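Just one protein chain is left out here, and the rest sit where they should.
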Amino acid sequence: MVGVFGFAMLIQYFVPHPLGRVLYGRVLEWMQVIFAAGLVLGGATYAMSHLRTVSGRREGWIYSLLALAALTLMLAAGLIGGIDRGTLFLWLFNNLQAPLQQTVFSLLAFFVASAAYRGFRARNIDAALLLIVALVVMLGRIPIGEMTGPFLPDLARWLVDVPAVAAKRGILIGIGLGSVAVALRVMLGIERAWLGGRR
Amino acid sequence: MSDAGIWLAAIGTLAIFSFLYRDNPAYRAAEQILVGLSVGYLVVITVRTTLVPKVALPILDGDPWGIVAAVWVLLMWTRVSTRAGWLSRLPLAVIVGAGAGLSIPAMLKARVLSQLGAVIRPEIDVNAVVGAIGVLATLSYFYFTRPPTGAFRVAARTGTWFLMVFFGATFGYTIMSRLSLLIGRTEFLLGDWLGLL
Partner (left out) sequence: MRPLLVAALLVLIWTSPVTARATGSVLSGIAVEDVAWDDGTALQIHWRTKLDEDFRVLIVREGTDGLMDTLGLFPANVQWVVDDDVTPAGTYRYRLSVFDSEGILVFTAASHGLASPHANWFHRGRLGEALIILGVFAMILWGTFRRRDIYLRPIGGLSAIEEALGRAVEMGRPVLFSAGWGAQLDKPTTMAAMNIFGWLASRAASYDARLLFPTHDAVLMAAAQESARESARIEGRPDWYRPEDIYYVTGSQFGYAAALDGIMERQKPAVNLWLGTFAAESLILAETGNHIGAVQIAGTDSTIQLAFFLVTCDYTLIGEEVFAASAYLTRDSMVLGGLWAQDWLKIGVAVTVIAGLVGTLLDWDAIGGWLRGI
């Protein structure tokens, strides 16, 4: 099954005939539907596990109750009330979900700082190199760096555009080759550990 | 944002930030609400934008492809049963198989061929040479099946340096943009909520 779908999708890339397009569109739609079914399934398993916690009065059940309340509220708002402007669904998203998400995202500022601090304890020459480049690029991007003359910004730009891009290309080429090899092995059934199987 | 909305968002923001001190009931509550809301949000969007138009409506229209789509959905949902759960391996096989087949030409093109095309530039200058050396050295770092000795060792070592420059560059580059996120949240707390700005 994996092989059939794999080779069919690989071959259609080279088939300009409209039938190839039809096959491509159909399979893509199936994938979309399967992911969608998975998402609803995920929501159901999520609700089930919290229901079990609440009904068993297990540790933290009160939080599970909160989670269930939030889930039910959102589902009811979206499935009954609709998702257009002015609905409860969008109000909840804009005033609760989105700010919470943005705040978690903004935690990154603190984490970046602590990660940088960790990086300062450069353990070896590689880490030192990473740190120096990071500093140059940072300084090159802010006005203080520019005040020291064009050298720092120019160096920063060169580091980003030339050696960094070269290394990135090297990484990408490796990833490309690795991806093709894994995909081929999976299609041929040589590698089945993704479903726990062994040859 | 309405007043109630601003208060709700502000309390949530503070609750999430409290995690920086340590895990605590306020964070845990905010976390559970966020996760619960987001699951609900995604389910609603998925039902309305995929399952209804791609499965339910075609079936109502008598389109046989709608039934095929519904079969995939049901196979996926067999997971809730312990006895029929293995049937969900079929849709998984579609995802993995089709994904593998689609990604082979895509990966080869985007990750290998077009990168090569960018390295082999139509005119040669110092940057082109540095770029090519960087790519070759990085590739030799990823060479797995040969002991790193002699010239090969030098190449792989050079590759590590190029990698470190890349990591440093992304690190330095990203720090700045992350700081602006924090500024955004602080502006909300001090400005929209407390009206101090």
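As written, the chains take the letters A and B, and residue 1 is the first residue of each chain.
Rule of thumb we're sticking to: a contact is a pair of C-beta atoms (placed from the backbone, for glycine too) under 8 Å apart; a residue touches a chain by one contact, two chains touch by 3 or more.
Bear in mind that the values here come from a model prediction, so they are computed numbers and not experimental data.
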Hidden-chain contact residue, picked from the options A:Val4, A:Ile62 or A:Leu177: A:Leu177
Which residue of B:Leu8, B:Val55, B:Val73 or B:Ile95 touches the chain not shown here: B:Ile95
Residues of chain A in contact with the chain not shown: 10, 13-19, 21, 31, 34-35, 38-39, 41-43, 45-46, 49, 97, 100-102, 104-105, 107-108, 111-112, 114-116, 118-119, 130, 134, 168, 171-175, 177-186, 190-191, 193-199
In chain B, positions touching the absent partner: 16, 19, 22-23, 27-28, 30-31, 34-35, 37-39, 41-42, 76, 79, 86, 88-89, 91-92, 95-96, 98-100, 102-105, 107-109, 112-114, 116-124, 128-129, 132, 135-136, 139-140, 142-148, 163, 166-168, 170-171, 174
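Note that in this section only the chains that are shown with their structure count from here on.
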Chain B to chain A touching residues, read off their complex: 1-2, 4-6, 8-9, 12-13, 16-17, 19-20, 28-30, 32-48, 50-51, 54-55, 65, 68-69, 72-73, 76-77, 79-80, 89-105, 107-108, 110-112, 115-116, 118-119, 127, 130-139, 141-142, 159-176, 178-179, 181-182, 184-185, 188
Contacting residues of chain A [partner chain B, same complex]: 1-11, 13, 26-46, 60, 63-64, 66-75, 77-79, 83, 89, 91-97, 99-110, 112, 116, 119, 126-127, 129-138, 140-142, 156, 159-177, 179-180, 182-184, 186-187, 194-195
